[in-house]
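Before anything else, here's the structure in question.
One protein chain is absent from this view; the other protein chains keep their places.
The first chain written gets the first letter, and so on, giving A, B and C; residue counts start at 1 in each chain.
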Amino acid sequence: MLNIAVVGAGRIGAIHAANVAASPDANLAWVCDPVPGAADKLSHLGGRVGLDARQAIASDDVDAVVIGSPTPTHVELILAAVEAGKAVLCEKPVDLDLARARQCQAAVEAAGGRVMIGFNRRFDPTFAEVHARLQSGEIGQLEQLTIVSRDPAAPPASYVAVSGGIFRDMTIHDFDMAHFFLGEVESVQAVGQNVVDPAIAEVGDSDAAVVVLKAKSGAVATIINNRRCAYGYDQRLEAFASAGMLEARNQHATSAAVSTATLSGAANRVQDFFLQRYADAYRLELAAFVKAVAEGGPFSPSLADGVTALALADAALESSKSGQTVLL
Amino acid sequence: MLNIAVVGAGRIGAIHAANVAASPDANLAWVCDPVPGAADKLSHLGGRVGLDARQAIASDDVDAVVIGSPTPTHVELILAAVEAGKAVLCEKPVDLDLARARQCQAAVEAAGGRVMIGFNRRFDPTFAEVHARLQSGEIGQLEQLTIVSRDPAAPPASYVAVSGGIFRDMTIHDFDMAHFFLGEVESVQAVGQNVVDPAIAEVGDSDAAVVVLKAKSGAVATIINNRRCAYGYDQRLEAFASAGMLEARNQHATSAAVSTATLSGAANRVQDFFLQRYADAYRLELAAFVKAVAEGGPFSPSLADGVTALALADAALESSKSGQTVLL
Amino acid sequence: MLNIAVVGAGRIGAIHAANVAASPDANLAWVCDPVPGAADKLSHLGGRVGLDARQAIASDDVDAVVIGSPTPTHVELILAAVEAGKAVLCEKPVDLDLARARQCQAAVEAAGGRVMIGFNRRFDPTFAEVHARLQSGEIGQLEQLTIVSRDPAAPPASYVAVSGGIFRDMTIHDFDMAHFFLGEVESVQAVGQNVVDPAIAEVGDSDAAVVVLKAKSGAVATIINNRRCAYGYDQRLEAFASAGMLEARNQHATSAAVSTATLSGAANRVQDFFLQRYADAYRLELAAFVKAVAEGGPFSPSLADGVTALALADAALESSKSGQTVLL
Partner (left out) sequence: MLNIAVVGAGRIGAIHAANVAASPDANLAWVCDPVPGAADKLSHLGGRVGLDARQAIASDDVDAVVIGSPTPTHVELILAAVEAGKAVLCEKPVDLDLARARQCQAAVEAAGGRVMIGFNRRFDPTFAEVHARLQSGEIGQLEQLTIVSRDPAAPPASYVAVSGGIFRDMTIHDFDMAHFFLGEVESVQAVGQNVVDPAIAEVGDSDAAVVVLKAKSGAVATIINNRRCAYGYDQRLEAFASAGMLEARNQHATSAAVSTATLSGAANRVQDFFLQRYADAYRLELAAFVKAVAEGGPFSPSLADGVTALALADAALESSKSGQTVLL
């Protein structure tokens, strides 16, 4: 049994805490959140609750730390946990500042720390299946990857203003998926759009974007993002290869379909809340973390993968501003 | 080039005449219809036009006859054509009276005549593909066949009153499909319904029905009929076998699909007019007829198949009235 | 919190026990199974374990009983629990003998007992959605219901021999669904088949069947069963109504699809284990039971529904043997 402290009791922290509590191989030792009362809301899950993450991290009865606190705290908490010899699963992104993320990576490597980054989509059963079948050679060599990722509704501009921008905040997941599927990326092109909310334009960010990444292998990934999607949480992927294509299609709460005088075979609205769409992914991500800690195996996605995704985000931002392809 | 006379210039006769005219292997010699002016409307197709089918049938420049006239005339015209030594493609049903159809069959056999019955669905590319793949053994032995056949809208009760009833008029196509897929049928159960138009009940007919047929092979076919279907012309088939299933799905005029705030992936209304849905089937049926005449090969569906379908219709009617399984 | 005793620690009992333990509104008080050691395997769920169901049923700290023991014990346990004033959720079927089930129903009614029957499919989110949308009038009046229900693999003939036969053992679920959708059924026709395993024929049972039920409303339900299905657990339903159709389609573990040189858009094998396919249904069934007990609301499906399903099974068996429509 791995004793885990969960840092952060917000929306994501609550998921991780519940998954730890439900895991047959882990024990929820602590839930910490500096906001008074926040961690208490998760006390029914059975762990100790506290305000100070550092106390939990340092505690002898904690083997590993899951970090689900706000982005600006990630680096500090990672380093504290590594210093204390604890394994870490940290939510994305590592940091909004690439240089700082790289310093963190260097420090962790120097200390021999073990840090996994929470790109949960790698663990989504459908995406994972497509990846595994592609790796198995079932459809030959990957040539073109298309990732469609659209949120049901745009966040308020006030959130967007401090989010790091669409590429670091939203596309970051897709950058990791592209990297996961394509391997090393050589160049990035990006086009930003403002089609959803003028307030997002006013804070200097795009609310939709298309990014094209070319890999060393010659394969190209296209990412299509939008902060708003009328029909739900649009999460699709097509891996086109020399001998076929594997698709990850959208998902629905039920398999009901209707036909009427004007249409036929209509499924329901696409499953539209990320906590439902990726519930399995979060659970399987935690299981992979627990297993890797227990067996001493490699962490995937690693801290280095987290830094790579951030570097791709920065490159996309630069390209969207300069109109030039950015080489990595 | 096979010189063909088309008898009947109504909706179906017009299709046959156009297909004959367009065939690279046939020549439209005549179009006959006793209704003054009816055949003239097809004169642009290039054949001679006339009122008297017997004149065309007897003509030396006619090798074969396509009969698309009203059902009560079928037997007489078949026998006239056979007597004149002409090959025949006759629309379904052979006759509404089973005894009379059997007499016709006996007379044709005695005379060595060659008669094909126009069960066009055997030639529909999708149904034909499912049949061929099943015959090839791709999914093992057929165990359960489901045929869904629903018309977009019910005919007027005045038509229904002289139609021979739902089993002889509408289900007859499905009886032929069941026979085509299952081989010899041993027993029939049927349930009639009145759910669409009270006027149809008043003329003593059902407007929906479910028929279950058991074959000598042990396989069972289920036919589900309805005179009305809100979403179009519902024409589906599932062949369930020991190693899998082959489906014939509904078809649409285009491959467009829409997703909105309330639904996703909605195709258009199912293609809803039988002349469009089965345009290819009518064309391929004629081509098969022309080829069989030219090569002297067997006719399929044969006159005997036409009589079998009618016998199944009669059995279904009897079962729907008696509540008993009818053995054939 | 409702204190629940689960009787039976086999495959189904284990599901119920886990769902009780996970319920926010229920407490797992006991798990009983007369097989030594069986209940102990579920001791990690937190309830007391025992061999004697009657002890648990009588216990003051038990408010309700979930019966998941073998069918022959159902009636006795239902009556014991009702006598002890406990609410009951009992697995289907009530009994294999209709007369005995009716006696049980009479006794329960006389005692004012409250018994729900575990037809879990009513709680499957997809079937429940189709039912609710139909009830709402979204597609008009129901005319024809088609239920396809095929198991991935046939049970051994030794099980079949004591199962009560395909209609009471397998179709029973579909009879309840038909009844749930159509209301009162007036007549039943059935055809049995032997296409899967000769050993099943030897024990006098069918291994596939088609059943047609006509309701008082005029609607007809067709049930298509097979003990074996190469492509998985085939669980579909089509509700055809005056203004459209609602379908419950098959489900897959992931939404991956593949296209290759020979095929396109192929989903994975249909989800093939009933515990996965109906995991949500079992959970929601328990929640409905707990809620109905707490609120004193009606139980659905009721004990009377359980008796009705059994009566339909008996009628189908009789019809399959006599070839006659059986009136209810």
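In this text, contacts are C-beta pairs under 8 Å (C-beta built on N, C-alpha and C of every residue); 3 or more make two chains touch, one makes a residue touch a chain.
Small disclaimer: the values here were computed from a predicted structure and weren't measured.
Novice: Looking at the whole complex, which of B:M1, B:A243, B:L275 or B:L327 touches the chain that is not displayed?
Specialist: B:A243
Novice: Using the touch definition from the top, which of B:A157, B:A253 or B:L328 touches the missing chain?
Specialist: Of all options in B:A157, B:A253 or B:L328, contact with the hidden chain holds for B:A253.
Novice: Among A:L79, A:A219 or A:A267, which one is in touch with the chain left out?
Specialist: A:A219
Novice: Take the complete complex as the reference. Which residues in chain C touch the chain that isn't displayed?
Specialist: 230-232, 250, 252, 258-270
Novice: At which residues does chain B meet the chain that is not included here?
Specialist: Against the missing chain, chain B presents residues 125-126, 129-130, 133, 138-139, 243-251, 253-261, 265.
Novice: Name every residue on chain A in touch with the hidden partner chain.
Specialist: Chain A touches the missing chain through residues 139-141, 143-144, 146, 148, 150, 187, 189, 191, 193-196, 208, 210, 212, 214, 218-220, 222, 224, 226, 228-231, 240-245, 323-325.
Note that in this section only the chains that are shown with their structure count from here on.
Novice: Compare the two sides of the chain B and chain C interface and say whether they are made mostly of the same residue numbers, over half shared, or of different ones.
Specialist: Counting shared over all numbers used gives more than one half: same.
Novice: By mean C-alpha position, what chain is farthest away from chain B?
Specialist: That would be chain A.
Novice: Take the average of all CA coordinates in chain B, do the same for chain C, and state the distance between these two points in whole angstrom.
Specialist: From the centre of chain B to the centre of chain C is 41 Å.
Novice: Rounded to the nearest whole Å, what is the centre-to-centre distance of chain A and chain B, using the mean of the C-alpha atoms as each centre?
Specialist: 58
Novice: Residues of chain C touching 2+ other chains?
Specialist: 139, 243-245
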